[in-house]
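Only a single protein chain was left out; the remaining protein chains are all shown in position.
Order as written gives the chain letters A and B; numbering starts at 1 within each chain.
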Amino acid sequence: MLNNQGRPTVAEKTDSPVGSIETFTGNRGLQIEEPLLFEVGSLDNCGVDLAEMPKHKNRLGVMARDSDIGLAGLSEPETMRHYVRLSQKNYSIDTGFYPLGSCTMKHNPRLNEKMARLPGFGNIHPLQPQKTVQGAFELMGDLSHWLMRLTGTNAVALSPKAGAHGELCGMMAIKAAHKAAGSKRNIVLVPDSAHGTNPATAALIGYKVRSIPASDDGSVSVESVLEVLDDDVAALMLTNPNTGGVFEKDIKKIADAIHKAGAYFYCDGANLNALMGRARPGDFGIDAMHINLHKTFSTPHGGGGPGAGPVVFSDALAPYAPLPYLRRDGDSWHMVETREGIEDDSHVPFGRMVAFHGQMGMFVRALTYMMSHGSDGLRQACTDAVLNANYLRASLQDIMSLPFGERKCMHEVLFDDSFLKGTDVTTLDFAKAIIDEGFHPMTIYFPLVVQGAMLMEPTETESREALDQFIGTVRNLVSRAKAGDVDYFKNAPVLAPRRRMDETKAARKPVLRWSEGMEG
Amino acid sequence: MSQTYYSKDHEYIILEDKVATIGITDYAQKQLGDIVFVELPEAGAELEQGGEAAVVESVKAASEVYAPISGTVTEVNPDIEADPSIVNQSAETGAWFLKMEVNNVDDLDGLMDEDAYKSYVEGLE
Partner (left out) sequence: MRYLPLTDEDRKVMLAKIGVDSADELFSDIPDGMHLDSPPDLPMKATEMAVDQALSRMAAKNVDAGSVPFFVGCGAYRHHVPATVDHLIQRSEFLTAYTPYQPEIAQGTLQVLFEFQTQVAMLLGMDVANASMYDGSTGCTEAVLMAQRVKRGKKRAVLSGGLHPQYRDVVQNQANFGDTDLVTMPPAPDGNEDILAQLDDKTSCVVVQYPDFYGHVRDYSKLAEQVQAKGALLVIVVTEIISLGALKSPGDMGADIVVAEGQSIGNGLNFGGPYVGLFATRQKFVRQMPGRLCGLSDDADGKRGFVLTLSTREQHIRREKATSNICTNSGLCTLAFSIHMSLLGEKGLRELSGLNHALASNLADKLEALDGIELLNETFFNEFTIRVKEKKAVDVVDALVDKGVIAGVPVSRLLPGEQDLDDLIVIAVTELNSEQDMDALPKALGEIVNA
């Protein structure tokens, strides 16, 4: 007797109306809609059990709380679901290719995470007695050593909290040095192609920004610097390789000219991934440069931080490096935390950037990454990053458009939108169509010096197969755009957790928090 | 009797006696896209020709509006602060930014009339 019970094991082929199905829940299979925490939680729900409060004398005084805060709580299983469902609405490096130019989205090794969580690193307090944290100082000392060796410098300040904070630290050292020399220079030169943080940083400490126009090939020439260089200039801020992914060939000449004019050279180190192990910024004549540990040295981006922005200094600026800093005393380490603790009179720190000593959690991760690669591995990583970017360039330049001609790039490649001319498809539309294909789009509309910029940075942790898949997809999309299928692009994305968002509405009537009875 | 002038920064100036009503042109509002916020000076503020008078923001850009002439602000338009979208809808027909008492009417000499502005804009496109 044949048994015909049980589930069918072959999928029946039907015409699938993908995208048009409306489910009762609004959920789409694995994509589950998740309400706001305040719509599912309550004041009474709680996912933490605590010991009972012992008898005590209340010493809160008149300020003791006498009303509810309004915070919604969830039990542990509800919490787990809420955040797992939310996580599934995010694209990440671990999901797929993430060629976001200027952001260095490389693989984040999990050994880094494990090391940062060792109780000896993760569970020590910044103000516990120094003799109980010698291992932490040793780690900071080692990290400093690696950073100085890789950049060809002799001093580093670890404390800045992120890239922009590092810029601020470097520029403060420059201003302090000018002040010490009695100079009242008030201009900082910034190329048009710079990250927005550069002019914002200069302005924050009272400098006026004078812009340097880009040359025809997108780089900064020594001539264009000389044109705007005078006795009022305190510093030049320059990114190298620049934000178009091109090495600034004149860099040494520019540095010399800047120094000759009595100014300092601040280098934005956001793109160090293109140099590490192959060239040292110290040899270019930089005076200060921040290093984004969350880019080059793989500490996770975490949806927007935390970062870390240690700054290396030339010998000229080293004396002004901020508090706190490490000093080796025989066999032990000492953290100099206040001016009173300074023993060497030649050190005149400009001040303090932050409470405590900086992003220790990021230091551990970055050093773990460096030790894993080693000097040879870092050099290879840099080489592969540049190789991958050039491979993208070589594979796409015939159908996309390079704003500055067919030339080699460093770790990232910049296209403009002229290949879309006449199609009515914009850079934004093109990026949104890439989302539907399962990739994260490249950086768009930055740098501002080219029309409709598309900046791709693949990093070294992408395989050839991953690159080929992306290249094939982009080529297909270009063909589709040129074939006039404009609606396809204007509608994109249709397969992401959300379609295009109304940013105008968000900005005109900003709703920045949940409140009882809120619409939407 | 009023007369309308235009600046190269795409502002219009309607002069009536010594009081100028200033706003941005329809061309400017189109270039900016959806306007989401307008920051205006306070009444009584003294503006200098070429100095910052207001800020217009779209989602992706913030643009300064420079005072086309020197003078004292007498009134600002509360409607566009409350609902900036009316700048998109009626830039030159109601969505004025501010009124000011002009220090020196001769300042207006360097500005364009309607025809000159029209051909100026055509040259930009």
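Methods note: contacts are C-beta pairs under 8 Å (C-beta built on N, C-alpha and C of every residue); 3 or more make two chains touch, one makes a residue touch a chain.
Every value quoted in this text rests on a predicted model; they were computed, and no experiment measured them.
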Sole residue of A:150, A:258 or A:400 that reaches the chain not shown, by the stated touch rule: A:150
On chain B, residues whose C-beta touches the chain left out of the figure: 37, 39, 57-62
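Following the convention adopted for this analysis, only the chains that are shown with their structure count from here on.
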Between chain B and chain A, distance of the C-alpha-averaged centres to the nearest whole Å: 39
Contacting residues of chain B [partner chain A, same complex]: 34, 36-37, 57, 59-60, 84-85
Residues of chain A touching chain B in the complex: 445, 503-504, 507-508
